[in-house]
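These notes are about the structure you will find just below.
Missing here: one protein chain of the complex. Every other protein chain is in place.
Then we have subunit A:
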Amino acid sequence: MNKTLIAGLLLTGVMILVALIGPLFAPYELDDQVKIEYIVDENGEGYVIAPPVAPSAKYPLGTDQNGYDLLTKLLNGAKYSIFLSIGIALARVLIGGLIGMLLGYFSKESAQAKGGSSIWSVLNGIPIFLIVWLIMIGISINPHASAFEMSIILAAVLLIVGVPSVATTVKAKTMVIREKQFVTASQSLGASGWKIIRSHLFPQMKESFLILFVQEVILTLTLFGQLALFHIFVGGTTMYPDPTEYHSRSNEWAGLIGSGRMNFYVNTWIFYIPLAAYASLIIGFHLVSKGLEKRYGKMFAKYSHL
């Protein structure tokens, strides 16, 4: 294990622990609210407490504009950010990986043809969040369905838009391994296509699948964030008219960034605390992915001539 991998595993491990047992340690309930109060202290001086309350001993990370404790919100929203992104990534890699291996093994094209740009790569040019935004915008604002149901719907959409790119990556890798001699040997011994995929191709690509999975987690989290900027929050959006305000129903971290975004001039903590939590989650997964690459990269390394 290298340092990068250990650091990444520690960071993501802590985050997953927070998502699992965090709500038990939340200092307040989700619906506890700071009301506007006039307090007179022992010196006889009076002052007004009004939300948003800045970070203090009583509210470690402060409260948002409506007086809800930010730490409580983060602890409760963690499970949506972390488990949903992991779940989506896992499903993408399982389904996309299977499709990719089947396509790669049975396709008639040869692996030599790659390198030149296929016209189909134009499809890479369409921003994914735009497609998801168009699908979700009609149903995501003030929905009847619960936050959990809305998360599942979003997850299904993100799964569908994510599978093709995973399948293409896996297909390209499969086509390279397909040309190896042990595959030919196995074919001439009479192994079926399914048998070869299971016991020759898959073991060769285990490491790639693991790295692909971690990278898909990062991509999913990125999409959560981009969608949140455009008011599509995981678990649905509560919109209040006059003045228009958007609130995350699940307190998912990207959603908290999206709803607190306009606070970076004045009540900065409402903006940067969710941002810091979200960024450290992504950095954690990034370190894991880098660490894995380093660990597996050493296996077949060649040396630079210069």
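Here is the rule we use: a residue touches a chain if its C-beta (ideal position, glycine included) is under 8 Å from a C-beta of that chain, and two chains touch if they have at least 3 such contacts; residues count from 1.
To be clear about the criterion, contacts and distances are computed from a predicted model.
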*Can you tell which of "Formate acetyltransferase", "Electron transfer flavoprotein alpha/beta-subunit", "Cytochrome bc1 complex cytochrome b subunit" or "ABC transporter permease subunit" UniProt lists for the chain that's not drawn?*
"ABC transporter permease subunit"
*For the chain left off this view, which of A:Thr63, A:Ser151 or A:Gln226 is in contact with it?*
A:Gln226
*Among A:Ala57, A:Ile126 or A:Leu189, single out the residue that touches the unshown chain.*
A:Ile126
*Identify the residue among A:Ala7, A:Leu98 or A:Ile135 that touches the chain left out of the display.*
A:Ile135
*asked:* Across the whole complex, list the residues on subunit A that are touched by the chain not included here.
replied: 115-117, 119-131, 134-135, 137-139, 141-145, 218, 221-222, 225-226, 229-230, 257, 261, 264-265, 268, 271-272, 275, 278-279, 282-283, 286, 290, 302-306
